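Of the protein chains in this complex, all but one are displayed in their positions.
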């Protein structure tokens, strides 16, 4: 049987590689020629790439944190869980590519800029669906160390699904205003950085042996 | 001596990097010019890359799952096992490259499309041979925690070799119909996602300390 | 709750990928044509890339060592610590890209060469700020296994902040002399390789169960 440690190690590896590849999108073209322009020119025109990099970096970082809070509470690892985890990772590894596309096309404006941010929103939505599926699966009988009481399951569901809904809104908003849609994805990241604990995590926390000051 | 944990950690790392690199094949070219076309045009013409990405992602994911079910049952780590594991990884790391070639050449049709899928099939066949060699090795006396009984060894062998045979068929089929051959590799992935447990895994499962509901 | 082991595993993964990607900056262009010149010509003109590679490799390596000395002393992992760690990694993963830019632009001279090294200095400064934030956080009550005595906290602060100050100097120096600024970042790396133990590390060392000869 696959134990939880293995699932975590593999997922950690994928998260680590994906978050590191994000930075490659900021690479400038080689020495100046008539097409690329000077380094100063290139750096000055990468504002969309910087914004997308920052948003994606913290989005992946937060998903990594929440993934572990969720998984650390799971006591059985089934094939179904492994499959749901693969669905999550399927979208996580697409984030560097989608981020690069936003950085390339957003400054150009027009339909392609909107499409680039919409694709970015679709990837984040998919990631959120993958995460919610794991959370939903974990609500099943006997699957977590500290089970969520039945009367609180809907509250938990609403909580972890709301992120996905906002990402869906981003997909639509992108076709109205691409920069606004990207900005909204940044706000989601900021929100999750400061949000103390998701419902499922709070329960897991209270069951942990160590205190968490601050 | 190399312990099993080390073998698993290294293999996990390779699987994680390979599965993440898969996504890089979906990267679109930079801002539109007369050669690349618009983003919408590029995204619309990547159907082969999307299909190949999905199939390869789940194929690598499944091999990772089966690799760990197999290895977790092994009690001694010899140089021969490490070597066989390297042969498996030799083909696993080729999957992103072969997947990219399928995405690039399949939409063009002609002989190159067939050749691209055939090469993809060869890489998957090699991966399957590597996996089967480890499984075969694990049938030896005293090498696994829960040995496979002698009268069930041929059943086990047939089972883990059948995947390799289907991949060989894909190599041949590619020269008749490249899309059909790629589709067959997708069916293999779907089959393995839903297949409950391989013979060797089932035995390992029954020896594990924890229950696996679902 | 996220345990320390998870934080370390994820950070290790990011450090390992970032340090490996550094080498890709040394890749030469394909077979000779009138633009790239011969292999001998290319290798001979990569001196800046070699220097930047060496400096960045040991800089990342040293930060990895110091990160673990610091983190191994921490007993509670809070969301704030995870966030500060993400800030550190945000800059660590930028190092390969910034190193590549130095290698490409430094030999060209002019303003772009200065800008390239200044950007490199900014990334190293950011990394240092991230590291100092974690160190500062660890000075809080009950957060470390072996607390730093109150009367020694300012000494510790000055120590781990001095690296950041030198990197800031490099940013400014880059606009006067780009090679001198790069050279200074190399001296910082050499200094940290030979420096026995940072203040916080020394305390952690004395609490460890094993002796460290040499």
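Read from first to last, the chains carry the letters A, B and C; within each, the first residue is number 1.
The definition used in the following text is that contacts are C-beta pairs under 8 Å (C-beta built on N, C-alpha and C of every residue); 3 or more make two chains touch, one makes a residue touch a chain.
None of these values were measured; they are calculated from a predicted model.
Note on the undisplayed chain: of the listed residues B:40, B:54, B:97 or B:168, the one touching it is B:97.
By the touch definition given at the top, chain B reaches the unshown chain through residues 1-3, 6, 9-10, 12-14, 16-18, 21, 75-80, 82-83, 86, 89-90, 93-94, 96-97, 100-101, 104-105, 108, 111-112, 115-116, 119, 140-143. Touch with the hidden chain on the side of chain C covers residues 8-9, 12-13, 15-17, 19-24, 26-28, 30-32, 38-40, 43, 54, 57-58, 61, 64-65, 68-69, 72, 193, 196-197, 204-205, 208, 210-214.
One rule holds for everything that comes next: only the chains that are shown with their structure count from here on.
Every chain gets a centre from its CA atoms, and the centre nearest the mean of all protein CA atoms is that of A.
Our note on geometry: chain B versus chain C, Cα centroid distance of 36 Å, whole angstroms. Touching two or more other chains at once are residues 13, 16-17 of chain B.
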